[in-house]
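One protein chain is absent from this view; the other protein chains keep their places.
Entry: chain A
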């Protein structure tokens, strides 16, 4: 038996594989004793992981990359041997903004290009009327939510730094902020979108899978030096997470998984709300409209758990596009090295799969090529990066 591990997490549904691995005994079956520690902010999770108070953590994929690059904080190289989730976020808008968008809409309202163009019209009208710019909430400067919102609105011609306000809000404050009118919309993970809809104060405008078919969301992160010192523990953790992810994805286990996640010391919301996310069947409007998608949140399907360095390169490209860092070959290399598919394969004792994973499937822009990030970025009109 190895010494007990301390692992930090934020109460969100995409911590599912980690929580189930511990609470359903998959970690114990690998000889691991784990103490899960619930945290309130991504800064906390990052800092406690970085200084060694945590052995591992549920972390925003871009935070793992930023930490390795030394962006926004001290530089601590991170290794991510398991991907906790693909997709899982949604964009929710206030009833007023929803009505304004629907008035301008020209085409399929689930097509993000159509809504992005409608948003551009709403923004222009508000400016003409002298109204305050729209405010969008997201969870962290280095977050998929930030990049997904920006990617979407920029495609319609809205400059996220000039035409609207993007503000950081801790996920538990999102719903209150939408209710009080502090924000007009937000992009966040489950369960917060559903809670806003249930309260009758929000409409889910998009699942992020509308914007990107496959987007790495959270990772299981460890310090690189720790991974080197504890290869057996890392492998055992990965196997426990893989088994937990498979358990969650089995439709027969969904109810039990949701019940485990709903515990007050874990996510602490109704099991029913959690189950919606796991099954991808969500109420999107207060009137009860349901939308279903098999791609809402991927935990164990389609090799979701296997870290894909190309996804890391895409996230790095977003950091460059929005001026958080300058483009450099070393930067790309460092970012890609965070996503450790090699550790994942080694833990399962298998060879890398021959088929590459399903591509990003972004609704706008050219196909992403990690070897040519510059030309990828040059294809977009709106951006903050300097060549």
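Keep this in mind: a residue touches a chain if its C-beta (ideal position, glycine included) is under 8 Å from a C-beta of that chain, and two chains touch if they have at least 3 such contacts; residues count from 1.
Simple rule for what comes next: contacts and distances are computed from a predicted model.
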Per UniProt record, name of the chain withheld from view ["Quinol oxidase subunit 3", "ANTAR domain-containing protein", "Alkyl hydroperoxide reductase" or "DsbA family protein"]: "ANTAR domain-containing protein"
Of A:194, A:311 or A:324, the one touching the omitted chain in the full complex: A:324
Residue of A:41, A:253 or A:279 touching the missing chain in the full complex: A:41
Which of A:77, A:95, A:170 or A:286 contacts the chain that the document leaves out: A:170
Contact set of chain A toward the excluded chain (per top definition): 40-44, 47-48, 51-53, 72-75, 139-141, 161, 167-170, 172-173, 182, 324
